[in-house]
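I'd like to ask you about the structure that follows.
A single protein chain has been omitted; all remaining protein chains appear in their positions.
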């Protein structure tokens, strides 16, 4: 086995590589969506695939999201493994009926006879200075829909691993790709990508004793930064990267919070009715007697995603996270 | 003022009356949807309106939910107050893009210049023996969408009051009408309907000292029944009917839980990512030091809504609620 | 500075030659619905086909009346009858090869049965069960579809996938007149035409979407005229003329199989019964209209043609009737048995593997049921 120098790669590159490897390994993997062929996608994640595998494997569709997802359902019925790209999170909304009423339920309503091995890639979240409708966080909708898996990578390696796992899954998987991490770099060896882990395991990105930050996707780097900054305050924060929102890894999260006794959930998505409520509620159910303070949430405001010039106020940042940590009733401990 | 004998009325009748009174009071109120005209709606809630006000005021539309909601947006732009009926909750999904990207945001994106006084009536929930796609609980999607108000009545009087308030509101309001309560009866005087209360206030339906059941819509009667049954176990349960999911009445809910020190959230909607997570999380944030036990949730399972013959296993019933109450760590108190 | 000013001798050119993407003329439907029965062409129709259609129509009608009866006995949660529409239902099933796929809506259990699915399985969903009953792969019939028009893109995707795999499979997708108003109808037809997918779209225009008559649904000359806007042929056919429907669909299937792409077929028919057993049709239409259509009944039309050609004797009629009765009796008997339902199945197929959360919920329900069965009280 030759050793290849580990070079920095972006998350977008890792995603492209995951698609390419999956398509090479399995001729039933087909990519479809708006501008995914000739252009290589507006984020260039499908760059080169049409050239390498032909337009029948990587197809520019007409401009209609329900049509894209609906035809992908039919392709999956015939044994293909379609990978659909929704151009931006907000442009997945026209496909909701197909998603909720068919994609999420087909396995169940056919007693397992007609599984839908479908991957739905959704560039998600803000922080890229996008104009309106280009920065939504829509994970709450997907999480509330039984039958879907929902994953989101925070690192280059996970981007590869989770996308491969999604394509390999016999269930529909929504892959939320944090837009603002597309160009984040990491040393990662595309020739020896990490083994593909099954979907559903969170990971402790940083160990700590004082409190747990529970987060995912684009907020993971922010939380790691906050944890570094917290050292100055004397807090040793643990950071759990959920990676998979559905299924939810209660084990890892619960173990962490039982250890630290305090937790803050951090995400970009709006607070009210957002993922943080679910997470805080289930952590509290499981860790009540270990908790020194209520599980707090640091989230986007309950407003339509703001414009570029104001988004920094909306996005959970280091200061807001540390403010929340400070409210974790430290007096009570001493 | 003549006194009319108070006769029992069904929730469906109260809703019809609310529409009729609103249409009579304000010529800009228009009803539109599938089968709402000649037929009077599949639940007969719009019965008689086309006859009384003409087909231009109560209109059978072509069969297309995005079209219905989208044209209603345009009608509201021109100063009408459209009341849209979605035939069943699952058939509102095709209209999600219009709902999320326009209805919920138009006021904000026009700096308040173009409010959308739109009411969206959605027959919701199960318990009526419906075949698949006819019993969804979709409130989690609406709650996670800033810009929408979301209300749901549990009583005949509230059905009238909330629908009138929704139509009177200058903001878009989703009115979730519990299907299985359409034929529930109550003594209610249509000639002297209660004053229309503003949206956003919960109500204590039953006072109690031991624990609070936080619930809404179709689960309110179930919780009241559970509270009665709980007396045999020595528990005196308080039942809070939220009525409005957005805005959420933190004041009433928090006051109750601070008093009782224990709470269970009850709803039909799936548990994971459902409304209960939000409610439990915010109650815990606000009442942490008053809580003797974690806020528990009794909800539908995280599965596609089951068929008639199994729905009784899915729906939160008295026994499951009492089981949850029993798990509220009563030993700790003594 | 304009281009004109930049370059001395420049004169604007005419628009870059515009070419229609397709000749519209052959895509447009005929002015009248195509008919065979009651016309001279009836004399030429294949006797075998006529007899086969007749037997299936008689059986189909009996299936419809039996299923409606089962709703009254509480054995079906709901039944959307296709009485009066049997010609379309049966022809749709008969034109397909074994390797082809059928995409039915909730109203099309008769087509599903005509394709070979056990009626009890075809009715599973309408019985109130949580699953589709039949194995979609056994007879290549997609699960019944309730959200309107959403099955159409599935048919397109499946047909497209088959073509990509080199299989000469055709998909036939059924939808109602009301369903044509949905966005999914539009998107499906457009994808099909762009991809030249081997799909046949059969619109059964039965006059109503629940209570809403066609005039409130569309202002188009006909629904078949929608085809030209996608660049596919539109055909208009008398939907109660089983032979005509069979011929038009068979043509479309052949065209699709040969790589010619999709066709939109509008069959003019009528929903003789109410929308479902739960509907009250008297609220929105008069008996006259129904009566007019009853006199253009698909079985009568065919019986008349067969009789005129001396192709039908009393014995054959009896045989058809007996076969229908046998089917009905069997259906009745088997539907009268309770479907075995295991509540634990609720968790079995949400995912390939239940999530940890579903395992917990399953355990909760199991404990509850055991407590119930053990007679234990709270």
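Read from first to last, the chains carry the letters A, B and C; within each, the first residue is number 1.
As a convention for this text, a contact is a pair of C-beta atoms (placed from the backbone, for glycine too) under 8 Å apart; a residue touches a chain by one contact, two chains touch by 3 or more.
All values reported here derive from a predicted model rather than from experimental measurement.
**Q** For the chain that is not shown, enumerate the shown chains it touches in the whole assembly.
**A** Missing chain, whole complex, touching shown chains: A, B, C.
**Q** I'm checking contacts with the chain that's been left out. Which of C:89, C:121, C:279 or C:297 qualifies?
**A** Checking each option in C:89, C:121, C:279 or C:297, the one touching the absent chain turns out to be C:297.
**Q** Determine which one of B:10, B:71, B:119 or B:155 touches the chain that has been left out.
**A** Going through B:10, B:71, B:119 or B:155 one by one, B:71 is the residue touching the chain not shown.
**Q** I need the residue numbers on chain B that touch the omitted chain, in ascending order.
**A** Those residues of chain B that touch the unshown chain are 30, 56, 61-62, 64, 66-67, 69-80, 82, 94, 97-98, 101-102, 106-115, 146-147, 149, 169-171, 200, 246-248, 250-251.
**Q** Which chain C residues touch the hidden chain?
**A** 2-4, 10-16, 18, 20-24, 27-28, 31-33, 35, 37-38, 58, 61, 181-187, 190, 193-194, 196, 214-222, 225-232, 238, 240-241, 261, 268, 270, 292-297, 299-301, 303-304
**Q** Kindly note down the residues of chain A that lie in touch with the hidden chain.
**A** The list for chain A reads 34-35, 37-40, 42, 60-67, 90-91, 93-94, 129-134, 233, 271-272, 301-304, 306-310, 313-314, 319-320, 322-323, 326.
We take it that only the chains that are shown with their structure count from here on.
**Q** Computing the C-alpha centre of each chain, which chain sits at the greatest distance from chain A?
**A** C
**Q** Find the geometric centre of each of chain A and chain C from their Cα atoms only, then give the gap between the two centres in Å, rounded to an integer.
**A** 39
**Q** Where the CA atoms of chain A average out and where those of chain B average out, how many Å apart are those spots?
**A** Chain centroid spacing, chain A to chain B, equals 31 Å.
**Q** Averaging over Cα atoms per chain, report the distance between chain B and chain C in Å.
**A** Each chain reduced to its C-alpha mean, chain B and chain C end up 36 Å apart.
**Q** Among the residues of chain C, pick out those that touch two or more other chains and give their numbers.
**A** 125, 130, 147, 183-184, 350, 355, 357
**Q** Hunt down the residues of chain A that sit against at least two other chains at once, touch-wise.
**A** 66, 94, 97, 101, 108-109, 146-147, 246, 248
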